[in-house]
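The complex is shown incomplete by one protein chain, all other protein chains being positioned as in the whole.
Here is subunit A:
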């Protein structure tokens, strides 16, 4: 196609072309025209996702120094490192939309952008490393697999790689719980306690019911969101309940039962007040997670400044040398 770079076509025409690409499931790429709302929605969502990876390092990082075997220590360290890597891919994907990582981190540190509320729960025992892998990463995968087909190219491609690593993490979590639940009585109790604490928060990870979700309709029309929150939550429950049987662990929901009529598991009511409270900042670890992040950033400022000064000094020296040559 011939493109006249000096005089872009009128907005109406660009909007039509964008709508056609969305309708035809053609990926939108960074240089394509896009409506401002689409760009803003993606920046918000990708940034929130990146922040979740970075904040999500903390609950698991909490157990690196205490992992009960050297093999588990190595696996956990590698996992937390993967999460940092996911954060970096996602910040890079957001940067293709015309923001930079520093701005996004500032918004996180100022509390103006959010991260997944699940990371505001504490990791109190080693078994929480299993429950996070099995349940939290399991729920994340359920949410993220459809994002591999997101209409925005860089986000979709980042998600392909992230989902592969997440499914590895989920299996590791399952294996931690399986080992514990087949270990000593104390280990099995530790595993059950972790599942008891992480089950309901994991169901909340899919967001409020569709009837109360503010961003869903437009995101679906733009090909960013593919399935409703309730549908994904149901799929997660259907996938997870049989796995709990294999683990020999109980799902802490007295109302959970197989519903022959629907072909799905029916489950009890979710305490949405709890999620609202944590989103408002009143969760057990909100303040702690943000403080750790801000402190790391502030205490690292002199390191980043010195690296910048060194780079400038040596770039200047290189220029002077090449001028002289």
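In the analysis below, contacts are C-beta pairs under 8 Å (C-beta built on N, C-alpha and C of every residue); 3 or more make two chains touch, one makes a residue touch a chain; residues count from 1.
By definition in this document, contacts and distances are computed from a predicted model.
For the chain that is left out, the UniProt protein name among "TRAP transporter small permease protein", "Phenylacetic acid degradation protein", "Assimilatory nitrate reductase catalytic subunit" or "Dihydroorotase" is "Phenylacetic acid degradation protein". Within the full complex, the residue among A:7, A:69 or A:214 touching the omitted chain is A:69. Where subunit A meets the missing chain, the touching residues are 54, 57-58, 61, 64-74, 77-78, 80-81, 84-85, 87-88, 91, 126, 179, 183-184, 186-187, 292, 295-296, 299-311, 313.
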